[in-house]
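Only one protein chain is missing from this complex, and each of the others stays in its spot.
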Amino acid sequence: MQRWPSWTLAWPSPDLMLRTLGLFLIAITGVAVVGASAFAPHASDQSYRALLNAPPTAPHVRDDMGDWHAPFIYPWALVNQLEQRYEQDRSIRVPLVWLSGGRLVQSSDDARAPLLLLGSDSYGRDVFSRLLFGGRVSLGLAVIAALGALLLGASVGGLAGYTGGPADDVLMRASDFVLVLPAMYVALALRAVLPLVLSPRVVFLLLAGIFAIVGAPFFARGVRAIVRSERRQDYAVAATSLGASHARVLARHLLPAAWGFMAVQITMLVPAFIIAEATLSYVGLGFPDPTASWGTMLHDASSVRVFGDFPWLLCPAAAMFFVVLALNLVLERTDITVRLKPDATYK
Amino acid sequence: MVATAMGAACGPSRTSTNGNAATNTAPGTGVPRGGNLLVSVRNEPRSFNRLTARETTTDLVSNLTQAKLVRINKVTQEVEPSLAESWTRSEDGRRYALKLRSGVVFSDGQPFTSADVVFTFKAVYDEKTGSSLADSLQANGKRLRVMAIDPLTVEIAFADPFAAGVRLLDNLPILPRHKLEAALEAGKLGEAWNLSTPPSEIVGLGPFVLSAYIPGQRLVFDRNPRYFRKAPDGSALPYLDRLTVEIIPDQSAELLRLEAGQIDMTHSEILPEAYAPLKRAADAGRIKLVDLGVGLDANSLWFNLKPGAFAGDPRAAWLQRDELRQAISLAVDRQLMADTVYLGAAAPVFGPITPANKTWYWAGLPKTPHDTGAAKRKLAAIGLTDRNGDGALEDARNRPAQFTLLTRTGRPDLERGAAVIRDEMKKIGVVVNVVTLEAGALADRFVNTGKYEAVYYSPIATDTDPALNPDFWFSFGSAHLWNMLEKTPATDWERRIDELMAKQIASPDETERKKLFDEVQQVFVEHEPVVYFVAPRVYVAVSSRVTNLTPAISRPQTLWEPDTLAVNK
Partner (left out) sequence: MLAYISRRLIFAVFLVFAVSSSSLILARLAGGDYVTESLGIEAHPETVEQARARYGLDKSIGAQYRDWLGRVVRLDLGRSLLYDRPVSDLIPERAANTAILAFTALLFATLIGLPLGVVAGSRRRGPGGAGGPGGVIPGVIRATSLVLLSMPPLLTSLFLVFVAARTGWMPIAGMRSPGEPSTGLTLDLLQHLIVPAGALALPLAAMFERLQAQAMAEAIGAPFVLATLARGVPRSRVVWRDALKASLRPIAAVYGIVIGTLLSGSFVVEVITAWPGLGRLMLDALRARDVFLVAGCAGAGSIFLALGSLLSDAALALVDPRVAEP
């Protein structure tokens, strides 16, 4: 065993620190996304026709001669339209304006030199603003759908693992059916049956429902396996013999044993749902343009040019990474040893 | 028969392409022989039978392995002899006698005669074959009658005078009777030459023969040593030894391979987004980028003008009116559309014929300015004004002015164009709901159910001569987008266009045809059933080892003349 200096024992455990970091990241994301109207310099559908795929305008405080100023940006000048090449015009300083028009920060000459913190996309829209507004849609959808999938899948899997026998078979085959039926076919058929113009709220609910159903089998399988083996364990048998109802045994003892597995699955499903939303909009069942969403932003960006020429268009992928990291830090718990924990509340 | 000889002397001289194109080297001299050209296509072929499958890859296979009676030179847009070395037209304009080349043999050595021509027509028109070509091989809705006068002469009779004449025959690959007659007798020609057919069975008169097909991956073609065409200096064609067609479904992968030199050319044209990396590769000398100028096709917006389509809908009063479409044409800034959708590489167009169609474009076409004030006045004339000062237009009952615009997913140019239309119309107060549908769903709505309000799409004209697109121009046509298959013309102007087109198709005098068609365009633009915005410039890219390229603006830009392509070692 290594020797650690005694003062390290006074620190909170690294697990706790990491979890706090995760919560902190989630909090920042939540605030940024909810307060998008204030934090974003532009509306999500505001486009600048002369600035398609323009690089980010980085704020400076020192100019080329070494003088200090209030934060400002240099505007972009179009060099070649077809090649989408821009040059920074360092002779003009465009100062930033704070707390005006309901927005935290903007450029003072918004029409000709807008503040593009993360550049612009192929329609000339500010990527940073769309990232914030899009986060509302994507994260909201993905988190709700993941929770729905968790509830549905854990119930089905837990039930199947606990009862066993023919009910187990039927439930598992039903979840296999959902798993293997290509979601695209269902989406296409749905599209044909639904009215042409769908409000964003309807689309949201529809997608959340579809994703929850499609994601449930991933939980069901693993939970079933864990519950099946755990129910033979001493503590579970003990709880049953002490008079705990099936539901209680399932909910309080067996399912928490599957928590580790479920945590990993959540961190996998959230980014998958964000992307799936873009795939479904290919069949016409997504959020209509110009509603921003991370999935469609990445989909628009997906061409070979993005890696060499327009890397800022990949910001939603970086944002997704941070969300996944935060979720993972918060949810992954390795200090659960549920099996040894007694339950003293039976009477 | 008084002859109006149209033989080897074709129309106007070849116009040059602009840009750094590698055009013809001195005929015959210095064109390298041999080598393997690698071409990429996006889709698997559906069949090797051009009669039943019409998508691009099957068409490519047919161009490579089969030949036609006449060929339309895509650069000059004029008809040239191919299997038929000359032809004469009867005085009444209904009969054409084509003299076939002698000494031509199929790739398996069997001689080519007029019997093969008659057989091919019979196969196309046979109902059991189910060929889609049967529809395009008609003049005025009536089929052609084909007779073999002698083994080297064929007479083609049109039911009514048809001025475009033999131009129609560019659609028809001549099939080998000795190979396919049995299938036709059994009524199974539609299934013949499907993808399971061994390549050696695919016999034709074209410059190449199919030597291998690996499903999902590639097709390999070897040169046909018995090909009939010769180079201008008399030497044998084609110059290439082999042509390999790779199937690469994704555009990004295709472009990367082009840049890396792993393929020599792509079958389809280059989109503007791909221009920059290709320009870099061109500057480095690895590829040649050719700018062919503004193209023939423009994306189009049309409304459902079928009478009664909106019965019961309160918007029926204004949704089908000319003024709405005219207002859209005035309100949308075409330069903005060119900038946003094609990165500036497009020119505004105002009618179905673009300036790239040198023979038929009407220079007097009025050019609609970008004028939002005039647009608003047009809309006010049909009852749409801003009655409550909220910036949006309403009708007399205060219902907001809005309509649904359908377009296709998977086509960035269409999606972006629709977005531009939506944003521009929002500026004058009309709400446009853009709904993107998958291709099959869109076609279903448009063709089968007819339940749509407006569509933004890119139908492609098959030929530059309007006589070969009767389905679009005539009111009873199946491609008369805004109101297909009308039993009688629904409006006076459609009736006028029907009359003018009927005369235009029959008239033997080219000047009169042009005059008539100018008037057609004038009537069309006045009522604007379809609104056109911009026509993109066409770019093609080939690797630097390709020579003797003759790029043309119509599809397939680089592969319409595969027998004269060559590669440097």
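First chain written, first letter: the chains are A and B, and each begins at residue 1.
Methods note: contacts are C-beta pairs under 8 Å (C-beta built on N, C-alpha and C of every residue); 3 or more make two chains touch, one makes a residue touch a chain.
Computed from a prediction, not measured in an experiment: that's the story for all the values here.
Remark: the omitted chain is touched by one listed residue; of A:Ile226, A:Leu250 or A:Ala292 this is A:Ile226.
Contact with the chain not shown here comes from a single listed residue; of B:Ala164, B:Ala183, B:Ala231 or B:Leu256, that residue is B:Leu256.
Here the missing chain is touched by one residue of B:Ala182, B:Ala396 or B:Val447, and it is B:Val447.
Screening A:Val186, A:Leu206, A:Ala238 or A:Ala251 against the full complex identifies A:Val186 as the residue touching the chain left out. For chain A, the residues touching the chain absent from view are 1-4, 8-9, 13-15, 18, 164-165, 169, 172-173, 176-177, 179-182, 184-186, 188-189, 191-193, 217-218, 221-222, 224-226, 228-229, 232, 260-261, 263-264, 267-268, 271, 274-275, 295, 298-299, 302-304, 306-308, 314, 317, 320-321, 323-325, 328, 332, 334-337, 339-340. Interface with the hidden chain, as seen from chain B, comprises residues 36, 38, 43-44, 46-47, 52-55, 127, 130, 132, 134-135, 190-191, 194-196, 214-218, 220, 244, 246-250, 252-253, 256-257, 259-260, 262, 438-448, 459, 471-472, 478-479, 485.
As a working rule, only the chains that are shown with their structure count from here on.
Rounded to whole angstrom units, the spacing between the C-alpha centres of chain A and chain B is 45. On chain B, the positions that touch chain A within their shared complex are 251-253, 255-256, 272-277, 279, 336, 339-340, 343-345, 404, 406, 409-410, 415-416, 419, 423, 433-438, 441, 444. Considering their complex, residues 45, 47, 49-50, 52, 81-85, 122-124, 188, 191-192, 196-197, 281-284, 288-290, 302-305, 308-309 of chain A touch chain B.
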